[in-house]
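Note that one protein chain of the assembly has been removed; the remaining protein chains are unaltered in position.
Now for chain A:
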Amino acid sequence: MDFYYSLAQIIGFHALLGLSAYVVLLTGQVSLAQAGFFAIGAYVAAMFTVLAGWHLVPAMLAAGLAAAAMACIVGFPALRVRGLMLVIATLAFGEAVRLFFFNFDYQVAKGEVKVGPLGGEGFRQIRWFPEHGWTGLDVMLFVWTVVALVAGALWWLDRSRFGAVLRAVGEDELAAQSVGLNLTAVKVTAMTIGGFIAGLGGAIYAHYTTHIEHSNFGVLLATFAIAYPILGGLRNVLGTIVAVIFVQGFLVEGLRFLGDWRNLLFGALIVLAMNLRPNGLIDAATARRLARLFGREARRA
């Protein structure tokens, strides 16, 4: 069973990464900076639990806030550009963050050993979960509580006036501006929320792997982050989560038994899924069907 708990944890922190990109995508912006925010969250949370001895929850919140602050700072200049220029700008930011951690040394003596980030060697012994006796089930429940809270908050946000504002900016910037919306404020807010969520995801990731290094947060991770909401569809948060389950649960783990063929099938199946479901795995029609189904069930109950 432990393996399935572990898989659920992986799906959990990837879901947070995907949801962080989902918020930004609602405003029509394609950001490749999410891996950078994820990295900031991972390093900040790990430093608080390992070096300062904090409990994981406040460390995660601090990580989320640090990533959100960085997203806000980056958001202002980056979101002044659009389309491909924004993709390049956010990609450059992600790489800058990665290279920062590649050169970041901050080790302190803890007993006989030194702990903390050590540049390219990485940051080892982030063992908060096992050291506090958390079982695989405990960690899985914790991760999915965080995912549920974030997904629930985004679901609510989507149905609020602010959600409508986000989608309005995403649909047509000119129209949104002509009705008096401050585009920069809306986009930077979305970027900040996305940064916070990515920071939370990174914090969990660091404590899952127990060792982080700059290479974990490269372009591939940034691509996955943006691929989840695009593959899942932007109709609602469920699409992103379904896409993460499809990629991490099915393509990465489910097909492992295929050995070398798995890598060949990986890309082909993503292309196939996008062709069969061009509007996302959970498109508008599916979302309506699900809503009708659950609405009927709720009425019956």
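Convention: a residue touches a chain if its C-beta (ideal position, glycine included) is under 8 Å from a C-beta of that chain, and two chains touch if they have at least 3 such contacts; residues count from 1.
Rule of thumb we're sticking to: contacts and distances are computed from a predicted model.
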Options "Electron transfer flavoprotein subunit beta", "Amino acid ABC transporter substrate-binding protein", "Ferric reductase-like transmembrane domain-containing protein" or "Exodeoxyribonuclease 7 small subunit": UniProt name of the undisplayed chain: "Amino acid ABC transporter substrate-binding protein"
Hidden-chain contact residue, picked from the options A:D2, A:D105 or A:E171: A:D2
Per the touch definition above, residue among A:P130, A:G152 or A:G295 touching the missing chain: A:P130
Touching residues (missing chain, whole complex) on chain A: 1-4, 6-7, 10, 102, 120-122, 124-127, 129-135, 208-216, 252-253, 256, 259-260, 262-263
